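Sharing a structure below in structure tokens format, with a few things to ask.
Only a portion of the chains appears, each positioned as in the full assembly.
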Amino acid sequence: MCASHAPDDAAAPESQHGYLSEKEKYLARVRRIEGQARGIHRMIAEDTYCIDVLTQISAVTSALEHLALGLLDDHLKHCVTHAIASGGKEAEEKIREASAAIQRLVKS
Amino acid sequence: MCASHAPDDAAAPESQHGYLSEKEKYLARVRRIEGQARGIHRMIAEDTYCIDVLTQISAVTSALEHLALGLLDDHLKHCVTHAIASGGKEAEEKIREASAAIQRLVKS
Amino acid sequence: MCASHAPDDAAAPESQHGYLSEKEKYLARVRRIEGQARGIHRMIAEDTYCIDVLTQISAVTSALEHLALGLLDDHLKHCVTHAIASGGKEAEEKIREASAAIQRLVKS
């Protein structure tokens, strides 16, 4: 229900060609990250100089961080906000869950 | 010459089947990372719950960090050590380069 | 109004001696961090071996991260939750602000 894309993606069927939903934006970013990961593979396979491989790894790590921060921001805006607005136990659970995810991001 | 794998990989042609050189170890790790990146793609495409996508992203970031620390350690042990043992300008350049790579890792 | 300690600290005047509120817990942690920072000063002043200074710096950084994650969790549970429950513009602003703080933590 409260998934990795904005829940109103399906709400406008006519606009599905040519508009860039949040989900498409995230998929484009993750495709670029997959390409960068294949780049690391190729570099190691071709015995590229270590420092250049490290530079590529730092680029992928930054891209993943940027992706995670975007997803987390959307999560706070949508899922957590809905849960709090509805009140009750689920709100507490959502915040506990978000805090744990933030901790993993900060530590990773 | 001082590439992402230990330079003595080619030194033992008979042992190429069945032994796990450092290069193979790194390639295996990066293949796993590529699989994890495809996992993030699939999760977003299938509207997986954000928190689960974030957990996967943190796992990939940790795996990349681990890969980078391994490469850097090998780099210090081989390229930087050789450059310093040879002396001269190249040693300084290697250390400057390694420090810059460490900075990118710490910041990313 | 929505400050760094739980807002109900003042609610129980009789219990002010001898109980350990969240604020006291944070103050105790930050006092320890101040002591650790003075420790770094002393180590550098006394020409302590670099690696030992670096170990101390990593310890302070981890302690600051732990402090920040605790404050952020409380902030989500109290200030952000209250703002969302009240609804309107302030909720959006609180989430935007929290996301920016999370980004600074992840990057720093």
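By letter and in written order, the chains are A, B and C; residue numbering begins at 1 in each of them.
By definition in this document, a contact is a pair of C-beta atoms (placed from the backbone, for glycine too) under 8 Å apart; a residue touches a chain by one contact, two chains touch by 3 or more.
Since the structure is predicted, the reported quantities are computational estimates derived from the model, not experimental observations.
Within the whole complex of this structure, the shared sequence is present as 4 copies, and 3 of these are drawn in position.
We adopt the following convention: only the chains that are shown with their structure count from here on.
Listing every chain that touches subunit A and subunit B alike gives an empty result. Distance from each chain's C-alpha mean to the overall C-alpha mean is smallest for A. Computed centre separation for the pair subunit B/subunit C is 34 angstrom, with centres defined by C-alpha atoms. Of all residues in subunit A, those that touch two or more other chains are 65, 68, 72, 98, 105, 107. Contact residues on subunit C toward subunit A in their complex (touch as defined above): 65, 68-69, 72-73, 76-77, 80-81, 84-85, 87, 91-92, 95, 98-99, 102-103, 105-107. Subunit B contributes residues 2-5, 23, 26-27, 30-31, 33-34, 37-38, 40-41, 43-45, 47-51, 53-55, 57-62, 64-65, 67-68, 71-72, 74-75, 79, 97-98, 101, 104-105, 107-108 to its touches with subunit A in the complex.
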